[in-house]
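Of the protein chains in this complex, all but one are displayed in their positions.
Let's turn to chain A:
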């Protein structure tokens, strides 16, 4: 689109219409299990998708936190002679 060339001096993004944004948002929705699995309605509102995305990211961050805790515990208490330690050693060195 020639309009995108005209607007290049300001930034690297082309003029993107609201429709295209809505399309991008619905594509984003497909990456979120909550939205992908609820096919009740054919369209989910943009703000709902964004809301669910925020929730999903927060959940993932929380899970990462919890797993980091757990992993630290496990790595601390691992008996160097246990099979688990051997697995870790082989994974890290292999």
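Throughout what follows, contacts are C-beta pairs under 8 Å (C-beta built on N, C-alpha and C of every residue); 3 or more make two chains touch, one makes a residue touch a chain; residues count from 1.
Here is the rule we go by: contacts and distances are computed from a predicted model.
The listed options are "Fibronectin type-III domain-containing protein", "Transcription factor IBH1", "Zinc finger CCCH domain-containing protein 16 isoform X2" or "Gamma-soluble NSF attachment protein", and the UniProt record of the chain not shown names that protein "Transcription factor IBH1". The set of chain A residues touching the chain not shown comprises 1, 4, 10-14, 16, 18, 20-21, 23-25, 27-28, 31-32, 46-47, 50-51, 53-54, 56-58, 60-61, 63-65, 67-76, 78, 84, 87-88, 91-93.
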